[in-house]
Structure formats: C-alpha cells, structure tokens
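What follows is a short report on a single structure.
Every protein chain of the complex appears in place save one, which is left out.
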Amino acid sequence: MSTAKRPTTKASTATKTASVTAKATATKKVAAAAKVTPKATPPKKSPPKKTTVVSSDAVQLLDYYREMLFIRRFEERAARAYTQALIGGYCHLNLGEEAAVVGLMSALRPTDYLFTNYREHGYAIARNIDPNAIMAELYGRVDGVSKGWGGSMHMFDMEHRLLGGYGIVGGQLPLATGAALAIDYRGGDDVVMCTMGEGTSNIGAFHESLNIAQLWKLPVVFVVINNFLGMGTKVELSSAEPEIYRRAAAYRMPSARVDGADPIEVAAAARIAVESARAGQPYLLEVTCHRLRGHSVVDPAKYRSASEVEELKLHDPVHNLAERLLNLGLTDADTLAALDEAMLARLDEIAAFAEASAHPDVNTLFDYTYATPVPNDSRRLPGQSLFDENGVAR
Amino acid sequence: MSTAKRPTTKASTATKTASVTAKATATKKVAAAAKVTPKATPPKKSPPKKTTVVSSDAVQLLDYYREMLFIRRFEERAARAYTQALIGGYCHLNLGEEAAVVGLMSALRPTDYLFTNYREHGYAIARNIDPNAIMAELYGRVDGVSKGWGGSMHMFDMEHRLLGGYGIVGGQLPLATGAALAIDYRGGDDVVMCTMGEGTSNIGAFHESLNIAQLWKLPVVFVVINNFLGMGTKVELSSAEPEIYRRAAAYRMPSARVDGADPIEVAAAARIAVESARAGQPYLLEVTCHRLRGHSVVDPAKYRSASEVEELKLHDPVHNLAERLLNLGLTDADTLAALDEAMLARLDEIAAFAEASAHPDVNTLFDYTYATPVPNDSRRLPGQSLFDENGVAR
Amino acid sequence: MTLMSYRQALHDTLRSEMLRDENVMLMGEEIGVFEGSYKITAGLLAEFGEKRVRDTPIAEEGFTGAAIGAAMLGLRPVVELMTINFSLIAIDQIVNHAAKIYGMFGGQAKVPMVIRTPGGGGQQLGATHSQNIELYYAFVPGLKVVAPSTPADAKALMLAAIRDDDPVLFLENLALYNTKGEVPDHDEPAIIGKAKVTREGSHLTLIGYSRMAYVAKKIADQLADSDHLDIEVVDLCSLRPLDRETIINSVKKTNCAVVVEDDWLTYGIGAEVAATISDGAFDYLDAPVRRVAMAEVPMPYAKSLETAALPSEDDIINAIYQTLDAIGHRRSKTGPHD
Partner (left out) sequence: MTLMSYRQALHDTLRSEMLRDENVMLMGEEIGVFEGSYKITAGLLAEFGEKRVRDTPIAEEGFTGAAIGAAMLGLRPVVELMTINFSLIAIDQIVNHAAKIYGMFGGQAKVPMVIRTPGGGGQQLGATHSQNIELYYAFVPGLKVVAPSTPADAKALMLAAIRDDDPVLFLENLALYNTKGEVPDHDEPAIIGKAKVTREGSHLTLIGYSRMAYVAKKIADQLADSDHLDIEVVDLCSLRPLDRETIINSVKKTNCAVVVEDDWLTYGIGAEVAATISDGAFDYLDAPVRRVAMAEVPMPYAKSLETAALPSEDDIINAIYQTLDAIGHRRSKTGPHD
C-alpha cells in the first residue's frame, strides 16, 4: 500500500533478509527520485548511441539474434498457415518487434509474470514455452498452450507465468495490476510485466490501472510497445501526448523511452524498470519499434505510403542485427545461412506437430464454463430442446 | 480537427472577421506555448496573494458576495427540506464551494455551455436559472427545471445552457467533449465548461475525454473542483498525482491551479481558461476548495477528525468574504445582516413556491421515453397484464 | 439461530470469512474509512487493516479488474460496487475477463472472486441510479449470479460465493438491508444454482428473487390469512445457473404462476422464467404466466411518477387474482381485491 510498508511485509519472510535490505534501499531511492520530479527519467528523443560490444555482450547478441530469428520464422510460418486456412480467427504477428520482445523478456526472472495482448506469439516463445504448443494453439488443437480454447490472441501458460494474451484492448492492464496486488499482498518479490500497444494508452483502463499501481506501490512494469500505429491510425492522431512514457507523470510514476531496435538497449532499460518494480515502485517503459507488415495477417496496410514502406526496410531489427553481427565479425554469412536453414527445418517440424495434434473433442465443450461444479448449469447443445423427454432441463 | 482549421471555419462566418483575427492569433500563441512545454502553466503551490481592491473590483466583490450568500442560504434551505423529507434521493450541496461557483460562472458568456455533476444547485443559480425552478426540481414538481424528472442530481436548462447535472461519476466528461465537438463542427465560438470533483479525475472517462479534446482541439474547459475529498477518501489516497492540474501534461494540454477561496482569483483563472478554449486550445483548471459538510446531506462525515473540523472554519469562503468586505470598509455589519434577512425571506418564498407546485401527473409517465414516437413501445403499468382483454400488447 | 438484519448477516459473514481465510480481502470505494456507503463493511478496516480492506479510487473498471487479476493468483477478493448501476463501468472486466478467463485459457486459471452490489429502486434516485440490471450478468456463462432475499440466505450464499472458485455476482438490495430474520449460527454454505420453495402451496406459484422474493413471501402469507389462499412461493436465489427444476415442479402442482421482478418486463429476468414454465410445464399450465415488473421508462425522480413505475404489492395481488380468475379458481373467501 505504501512505500514504507513493502519492506516490512517482506521482512516477515525471515529467510529473505539479505535481499530485503537491498530492496528496501532501492525502494527508498526510487521513491525519493519520484518525489523530486514527477518525471523521474528525462526524455530520450535521439536514438540511443550504439553500445560498444564487449565479449560477453557478443555472446548475448548472438543469443538474441537466434531468438529473434526464430520468432521471425515462426511468425512467417504462422502467416503461411493462416493463408492456408489452418489457423482461424485473427492473427497478429510480432514482425518488427523481435528485438523488443527478446530484450524485455530477458529482464524477467522465470518466476515473474507476464500479461500481454493479442500480439503475443513472440513473447510466448521468449518465455520458453514449447513452440510446438504455441503453434498447436494457433491451429486450435488439444496440444495448444490453451488446449485450443484461446487461439492466436489468448495464449496462457501458468508454468511459464505467461498469464495471457488478451484481445480486448487494454483489458490486460487491470488484471496485471491485480496480479501485482496479489504479490504485494503475500509479500513475495515477483514482478508483473504488462505489455500493450501505444494505441492502447488512450483507453480508460490505462489511466485507472497506472493510478492504482502507483497509489498502492505495486510491483508492476507497464510496457508500451510504440510501433507508431494502432491498426491504421498514426500515434499523433490517437495520442495527444505521442511520447507515451511521459504520461507516467500524471501518476508521479518513473518512466523511460527506449529504442526497440537494439535488444541490448531494451534489456538494459527493462532491467531498470523491473528492478524498480521489484522494489515497490511501478514503472512505465516505452519501447519504440516498427510494425513491418499489416495489423494482422489479412491487413494489406494500404494506408502506408510507398515511401513509408520503403523506409520500413531500414527498421527491420532482425536484418539489422545480422548486419551488425557481420560487421563486428561475430559471425559470417554461411553461419547465419545455416542457422536459418536449421530454423526453417525446425518450423516444418513444429507445423507438422500442430497439424498432427487432435481437434478438441466435442464432449469437452462444457468442461471449462465453471471451475467449481454447480447444479443446473446448462449443458444443452444448440439443437437440443430445453427440456428432455423426461421433462428434465438440460 | 486541427488548430489551423478552426480559424478558417470561423472566417467563413463573414460578419465575425474582427474577432476571428484576434482568436486566430490567440490560438497560435496558445498552441505554440503548449508545444514548447507540455505544462504550459507553472504550479501555483502557495495560495495566491490577495488582490488589491480597486473600485470596480469592489462592486464586483459585493456582487459575488451576494451571489455566494444566496447559494449558501439556498443550500441550507435544501438541507432543511431534505431532512423534512420534502426532497428525496441524494442531495449534495455546494457548501464551501460558493466562491469557486460564482468565479467560474462569471467567466462564461450566457451562450457558453455548462456540463456538471450531481453537486450543481449553486451552478444552476449562478447561471441565472430561476431559483423557484431549481427548488421545485428538488421537490420533484412540474415547475422544476427538469419538470421533476431529474431531482437534485439532474438539473437541466437548455435556455441557460446548463446541459446537465449528472450522477454517474465522470459521465459528463465525454458528453461535454462531444458538445465542444458540435460547436467546432459548426464553426461557432461558444465554449463548453465541464466541472467535476478531484475524485472523478481517476476514472477512465477523464483520460479518454481529455485526450480526445486535445487531439481535436475542442473548445472545452475541464474544471476540477478539488475539495480534497471524494466522499470520505482523501485526495492523496485516490490520486497518485494529487495536484490534479498536472495531469494535463499527459495530453500536452495547458492547465493551472487556483485557490477557490477568492471569487476574483477564480474568475481571473477561469477567464484565461475559457478564452484559451474559445481559441481552440482546451484547458484543465483545478480549483481548490473545502467541503464544509458531509458528502451529501445525510453524511455525518465522521471520518473527519476534530482538528480537521476545526480547521474547516477557516475555509468558509462566504464568511471570509464578509470579513474582507467589512475590513475593506466596503460594507458594514448592518447592511450584511439586512441582506441576509432579505435572502432568508426570499428563500421562504422559493420553498413555498416549490411546495405549491404540482406533482407530475401519472399520465405523463410515458411522455419522455422517446422523442420520436414509435409503434409498439410499452405503455404498460406494473399492475397491468402484458396483453389487454382484446389480446393487444401494451 | 440469531435474529439479525440482512446487513448484519452480510457484515458478519464477510468478517468470519476474513478470519477463516487470509486470502479473503475486500476492495471497493468507500468501504474502509467511510465504512461503506451502506455500512456493510463497518468496522472491518479497523479490525483487519488497510491490506485486507482496501479503499479504492473511483475507478470501477480498474479495481474490479485488479480483483480479477488478484484472484488469478489465488487471492479471494470480495469487491463492493456501490450500486449495480455503476457496474456498467466495470462490465467489460466482468463479462469479457472474469467470466472468460477460465474457459478462454482452457481451464488453466481460476477466478475465485465475489462482486457484491446492491440493486433496488424506489428511493427517488432517478434514471441512472434506479436500474436493476442483474440480467446483464445472469446472461453470461462463466459467471454465477446469486440474489438472496433473507438474512439467512445472505449468509449462506455469501459463504458459498467466497468459497467458490468462480466469479460470483452477489446481488444485494437497498430495501432489504434493514430487514430482519433468523440466521443459523453454523457456517454451512448454500448450494449455488438452487432455488427454494419458501412457502408450500397449491393454488398458484409466485416467483421472485431478491427483494421481490421477500415481498412474494409476505404477500403469500398475508393472503393465506386474509383470503385463505394457498400460494406456493419460489425464491430463485440463483439467477445463473437457473434452477428450472424447482420452478417447473411447483407449476406442475399449481398449474399457474405469477413472476414478480424489480426490473423492466421486456427481456427481463421474468421473461426467461415465463418461457421456461411455458415450455417445461406446457401441459400443466392453465393460464398464461403473468409477469409483474417495472414500467418501461427511464425512472423519473418525482415520487408520484416513481411510484407509478414500480410494481406495488397491490399490483402483485391483483395479478394473482386475475390469474386465479382466468383458471376459474373459486375463492374460499371474498377479499377486498374484487
């Protein structure tokens, strides 16, 4: 509830004394900073300078690249399956967001929670969920992460603490705030990350959630993926403050903006945000990136001008990172080609797995209406009459 | 839609060329200011210095006092009638808010629009609506401003452009934004003022409305009456940014805070806000004041400590203004006493009028469901069967 | 058994459940310092502290959603929405999130929470504060909706709701808070999804829920005394699931029914009850199911109009007699309602 209280709550868990002290200090620092000036972090308008790569960073960069490339190939595969009508509903891809995804996810502990939106395949991958299960979900099969009940927009995995993709714009924000409340209530030191698009920052739930999170000092990081577009609407036409991180000022919440082109930059900014939240000071992190294709697989994005489309090519984070790795001499073209080859083969297997997985049995239709069984709930199929031959309601 | 466009729209009204030029300039200035720094107006934390009273101000002050005193006596009379069960429902009073009310209303032209909330009797009075009609509304009678259909929370008068008291917290904000949109659409130069409490600034509609108003450069002033309490909740426990005017930064909207103790200060701040809006730059104005009694007539406000109650006495704007008038030699005790006497007598008449007014006839129950008549709408009374003797549905 | 008010029963049950399970916590506007708009939570902040009795900003969507998120992690939040009218600001979180999370993710996350909120009317609160929109929740699979009419049921259903692993909309009623009744001292939860025959009878089935179940019982008792009428009263108790069996069994016995409700007639809760009876007791029904409900207007403030728009006890009594007349029931006593 209050900054002062969190460390006390935690101190009661006797075994955690050491980390508690560290956290208590951090809490005070962040809170103090937040007090002096409502905007704890100065605007970063110019793109961040490129970091010099030291050797551990080199390994890191290669790892990031591998992950980003896998997400890229996964999404392309999903797009293909969608156009083949193997995937239904809506299908939104992370193309262009790969560096942001891997950078953000690298800042979370496995025990931290993630709430996200309908554009979440990459996040599920980066949270180390079995890609077979992710693809199977897209196919609507029993081996899917949500057993085929969720589809592209609604991936969920309690074990990996992905607490849902959500399809209602902004719907995940109050939920994430509440999950952070539960952590705070119990005195754990997990953190909740909650991602959303920049267009989502205009909905009422954004305001209500950030206010509550800051009032109650909840361990949550709100992340705005600013890809400058919500469907076809440019950020300047949807947000009167198009630099979204500045909106944190309305809640005296610290915030920052980072260029989502570079996974290392993103990871660094995300770590600051996550550790702030862990210390009881919620945080708003804005990550800029570019949506390389349409809003969803079916959107031809005709509203983009030729020059915009041209410019997009400069913003492909996977391509750019490959270039960078080559320029830095950290890899060579053959290695990258082999990597790509291997991934494509892997994705063939994944797609085959998904396609081989069974369709949910119609007998399971009434399995998930209620967690606690209840008498008189309806199990009537559409073609059945309300009362059966014996006059019993179904 | 855009700043550039408003003057053009207006210029098409040929007769208004002079004022158009002035406005166009103003628009540019405000817009420019808003651009340089999101917070156009610096915080005013210390209470404003007392203005030196010049003679025209003296007349003004006396006028304000008269109006404030009338509101005070009206509200006290309403409280009495409520405890006598002559008024039903909820009844929220403006006690302590009188200086804010008259200051704000003085900044509006008669053709400007006001949207407000359930705490609006004083606003209705200050908009020059017949107090007989206001009291009759509280009594739920046919001569009420809303013909008895609205009650204390829902006063409405198209002629005086009071477009409603609203009882759903925050409900009036989108409406006010839309009224400003209609003005902008048609190219008029009216302004919409929309008042709310500080507790209301935490609801989603606040965020959505301010964002839309600023995006579309609508002629609307949002006014937050910060009385530091929403029912029993202190502002620090409801708003992570308790200086509400600062929230305008999240929309690059200019804003200011003014002490609501002094009607002249309030009027001056309100004029700046209103003229900004008239020039196409919406504005957020925070007016601080103190709620002298409970949230509504029935609330004993037990959550206030004795010292808080004691301190409140220092914040009675009507009493303080009387003192000031006396100290400045602008009036004397006898005059004030006579004024009060006259007002009390006037309120007896008003209450008598209300009580004499007829209760709405039950035959009018179905008069206001639809503005455009429609076949098959239900006119069934609760005791009637759905189908009449002839099998016709009612 | 202890005689107590509906308000007291709610208060005491919340308190005892908080003592029993530390995951139970309360959230809502003005429930702490202000002690609740209708004082259900009086004293609980002082007893349990800010952690477990949380005053929220005016942000129904935000805090209701936060309760859902907290429930996903195992807390058992009990949210107070000041009146059901304000639930419209939170309804996206309730219908699109609380009700969907269990199914949409294939049963991986439960949402064990309660949303308490009073309906009611007749207090001159005007059009936006006098609605009975429990229908909006009763319509939604994934939610459970209960609506107790007595202090004893308030206790038993609150126990059940808090201990249930699904989101439960717990409908209270402004006009019931001060009503009194005997309340068992033991902590036996009710079974959600079950209706109750609160008075056995053979002449007619009178059906209601929440305040109208209370009124129905009262009228039935009264008509038994004054007119020797033998009316069976069914208190729905649960709106979702709806206990069709109890309703049908009663009508099979009485052959006619009157449904009383505090909401609008067209598409109201009574529509389903009437449709259910007309289907399940088709061969037993001797007269159309009569519905007594609000007039279909935005509720006016003026007392004269409000009174006209709300179902009165006389309206219900007349509906009973008109239905009995229709089936040719011979009255055992000529009462004042002819």
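Lettered A, B and C in written order, each chain numbered from 1.
Everything below uses one rule, namely that contacts are C-beta pairs under 8 Å (C-beta built on N, C-alpha and C of every residue); 3 or more make two chains touch, one makes a residue touch a chain.
As the structure is a computational prediction, the values presented were derived from the model and not from experiment.
S.K.: So one chain is hidden, and I want to know which residue out of A:M68, A:L108 or A:M153 touches that hidden chain in the complete assembly.
M.R.: A:M153
S.K.: Using the document's definition of touch, tell me which of A:R141, A:K217 or A:R293 contacts the absent chain.
M.R.: A:R141
S.K.: Considering the complete complex, identify which of A:G103, A:G122, A:P174 or A:G230 is in touch with the unshown chain.
M.R.: If we include the chain that is not displayed, A:G230 is the one touching it.
S.K.: Given the contact definition stated above, which residue among B:G148, B:P282 or B:P382 touches the chain not shown here?
M.R.: Missing-chain contact among the listed residues: B:G148.
S.K.: Give me the chain C residues in contact with the hidden chain, please.
M.R.: These residues of chain C touch the chain that is not shown: 85, 88-89, 91-92, 95-97, 99-100, 102-104, 126-128, 131, 133, 135-136, 138-142, 240, 242, 263-264, 266-272, 274-275, 277-280, 282, 287-291, 296-298, 300.
S.K.: Need a quick check: the contact residues on chain B for the chain that isn't drawn.
M.R.: 1, 5, 113, 115, 144, 146-150, 154, 156-158, 163-164, 166, 168, 171, 173-183, 185, 204-205, 207-209, 211-212, 215-216, 367-372, 374-378, 385-387, 391-393
S.K.: Considering the entire assembly, which residues of chain A contact the chain that has been omitted?
M.R.: 88-90, 140-141, 146, 148-151, 153-154, 166-171, 199-200, 202-204, 230-233, 237-239, 303, 359-362, 364-366, 368-369, 377-378, 380-383, 385-387
The rule is short, and it goes like this: only the chains that are shown with their structure count from here on.
S.K.: Report the inter-centroid distance (CA atoms only) between chain A and chain C in whole Å.
M.R.: Centre separation, chain A to chain C: 40 Å.
S.K.: For chain B, give me the residues that contact two or more of the other chains.
M.R.: In chain B, the residues touching two or more other chains are 202-204, 237-239.
S.K.: Please set out, as single numbers or ranges, the residues of chain C touching at least two other chains.
M.R.: Residues 57, 59, 61-62 of chain C each touch two or more of the other chains.
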